[in-house]
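Here it is, the structure in full.
One protein chain is absent from this view; the other protein chains keep their places.
Which chain is which? They are A and B, in the order written, and residues in each are numbered from 1.
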Amino acid sequence: MEYSLGELARRLGLTLAGDPAARVARIAPLAAAGPGDLCFYADRKYREALAATRAGAVILAPANQALSPAPTLVGDNPYLAYAHAGWLLHPPTAAPQGRHPSAVVDETARVDPSAWIGPCAVVEAEAEIGPGAFIGPGSLVGARCRVGAEARLVARVTLCPGVRIGQRALLQPGCVIGRDGFGFARDGRRWFRMPQLGSVEIGDDVEIGANSCVDRGALEDTVIAAGAKIDNLIQIGHNCRIGENTAMAACSGISGSTRIGNDCTIGGAVGMAGHLEIGDNVHFTGMAMVTRSLPEPGVYSSGIPAMPNAEWRKNAARFRHLDELTRRVKHLEAVLATLSAVPPATAEAPAAASPPSTPSPEREPD
Amino acid sequence: MEYSLGELARRLGLTLAGDPAARVARIAPLAAAGPGDLCFYADRKYREALAATRAGAVILAPANQALSPAPTLVGDNPYLAYAHAGWLLHPPTAAPQGRHPSAVVDETARVDPSAWIGPCAVVEAEAEIGPGAFIGPGSLVGARCRVGAEARLVARVTLCPGVRIGQRALLQPGCVIGRDGFGFARDGRRWFRMPQLGSVEIGDDVEIGANSCVDRGALEDTVIAAGAKIDNLIQIGHNCRIGENTAMAACSGISGSTRIGNDCTIGGAVGMAGHLEIGDNVHFTGMAMVTRSLPEPGVYSSGIPAMPNAEWRKNAARFRHLDELTRRVKHLEAVLATLSAVPPATAEAPAAASPPSTPSPEREPD
Partner (left out) sequence: MEYSLGELARRLGLTLAGDPAARVARIAPLAAAGPGDLCFYADRKYREALAATRAGAVILAPANQALSPAPTLVGDNPYLAYAHAGWLLHPPTAAPQGRHPSAVVDETARVDPSAWIGPCAVVEAEAEIGPGAFIGPGSLVGARCRVGAEARLVARVTLCPGVRIGQRALLQPGCVIGRDGFGFARDGRRWFRMPQLGSVEIGDDVEIGANSCVDRGALEDTVIAAGAKIDNLIQIGHNCRIGENTAMAACSGISGSTRIGNDCTIGGAVGMAGHLEIGDNVHFTGMAMVTRSLPEPGVYSSGIPAMPNAEWRKNAARFRHLDELTRRVKHLEAVLATLSAVPPATAEAPAAASPPSTPSPEREPD
């Protein structure tokens, strides 16, 4: 889709420096861009690419405007403007309506005529599919599920019976919503399954990633609140609550009944124990191991960054004796105190040099 | 489904204190329960909710009976009784029989007439489906597979050719049983695939979670023994053996040829190296890193619980020098010994105060 720079500036609320009649038709990287391309600049790593770009225009922040040889579109949240520009130039293909002949739709299901039921999709009894919803190929909408307006099940999504999906929710391929939670009572040596009588509520504008799983509650519902973004291969246990606009990166697992607040960011492969309370605006770096409730905002981390194997083997072996080592130091201090007046170690001692870099809990443009 | 308290007491082997003719119809949480609801109490966290409940009856242990204002059903394993009560009041819907017209069933497959083959399910050549088995929508039963009586493939399950599923096994959506194991021979720089000639045996009453994977063996079979419970997003490598009634929480991965004993519990996101021998009654807390065989029963753990990022950065940087630090302490001890007669650090020194809490390896009611 083609736009003039003037039209883009108007629609995106940006300040144009350049010919308003000039036109761009697509998004491109600075280095590859030509006159018909629109680019984005923020990271100084690309400073030289910007200086050499042949792009039709560049979206950037006021502070960087002087660096661009090309026409500029300037605003205070250039990355967001760039996102909107991307959708204008590359609009999603319109979804079809109705149903594919190979779809299997129970006669008691209520499907809005403006929704689409794709090939080999299955919609069970008494399910409700809202206006403009998209049920992709091979997806299952279980009995009594409710799928909100314009929600999108991309492909091969499984909704177990009775789950509720909010408006504009985006469910990626292979995700499973509403499996019976993993709860058992012990019967001697054997495990006896607890009935899982709750359901799952997925809020408006939530995204669930590919092959991620959200289990249904034991009695009350598992809840993913509005605007939360869940990446691929994530496990959310039964009775969890994920707060509004909380974002979780791939491969994380949240054990049952843990509640996470609003506006949190959770790095990749984070693990959380069950029955925890995590507050609002709590951020975890990748691979953090969360074993306690953390009600206070802040950035929390754990894990040992990789090092050469030989070095690691020695240090890891010593870790097994860290408690003993600490007691030996305490003992040395006591003995030394008997030999001399030992002034206490100053709290103002310099911090450790060059701490290991850590994955940022904030999502950056890739 | 509605029951009188007398009938419930009789069926569940509980002692009733209350009117045997009073009736309950559903399970509910203590705080929300009304006269027609049945509740459960064990965790003192809910003590006030119990004191204030309007429930029709509460299942609990003898020690807690006095705390309940409502009629009580008392037994020594109240959680198990509660599970049975849940199934009585909320029985599963009866499975249909026969096959959906959209199912694709090879003419050489042997399907018991009491089994169900759901919409868009595929059953390949010479597969055997036992009495009362449920093959959910979009599932694949590969050639020569055997599915035991009353086994349930909930939806979109993949059984690769030749795998065997025990009676009453429960396979959750998206799980993949019998992928060729990840084994390769090196051909210069390139990897050449080893044929994987074994299969997978899933025992009676086993559960496999959503999107979990169990690979087929290279020569002999990968085995999940009777009663084992495998949660979501778990990887079981080829030639592994998981013992009877062993339970694994989500996101764990077991490398090839590792054998785990009976009655083990494995917390979430545990990783195990290959070719290990883990004994019976071994328990791992969440995110444990298992690199050695552990034949003895016990609870094993590893990992560093999350802490404020600034604190973590300093400590993690020091870890890289833990071996050197230990040597420095040893050196100090030697030097000090030359200056004075140093008595050895007492083994009876007090243990570290306030250890971090850890995810319980035992499954608790959520």
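Throughout what follows, a residue touches a chain if its C-beta (ideal position, glycine included) is under 8 Å from a C-beta of that chain, and two chains touch if they have at least 3 such contacts.
Every value quoted in this text rests on a predicted model; they were computed, and no experiment measured them.
S.K.: Specify the residue from the set A:V24, A:V105, A:I236 or A:C251 that touches the hidden chain.
M.R.: For the chain that is not drawn, the touching residue is A:C251.
S.K.: On chain A, where is the contact patch with the chain that was removed from view?
M.R.: Chain A touches the missing chain through residues 27-29, 77, 79-80, 82-84, 86-87, 90, 100, 102, 118-120, 137-138, 154-156, 170, 172-174, 205, 207, 209-211, 227, 229, 231-233, 244-245, 247, 249-251, 262-263, 268-269, 286-287, 303-309, 312-314, 316-323, 325-326, 329, 332-333, 336, 339-340, 342-343, 345, 349, 351-352, 356-360, 363-366.
S.K.: For chain B, which positions touch the chain that isn't shown here?
M.R.: Residue positions of chain B that touch the missing chain: 102, 104, 120, 122, 138, 140, 142, 156, 158, 160, 174, 176, 179-187, 189-195, 197, 211, 213, 215, 218-220, 233, 235, 237-239, 251, 253, 255-257, 269, 271, 273-275, 284-285, 288-292, 294, 298-305, 307, 311, 314-315, 317-319, 321-323, 325-332, 335-336, 338-339, 351-356, 358.
Just so we're on the same page, only the chains that are shown with their structure count from here on.
S.K.: Quick check: superposing chain A onto chain B on C-alpha atoms, how many degrees is the rotation, to the nearest 5?
M.R.: 120
S.K.: Per the centroid of Cα atoms for each chain, what is the distance between chain A and chain B, given in Å?
M.R.: Those two chain centres are 25 Å apart.
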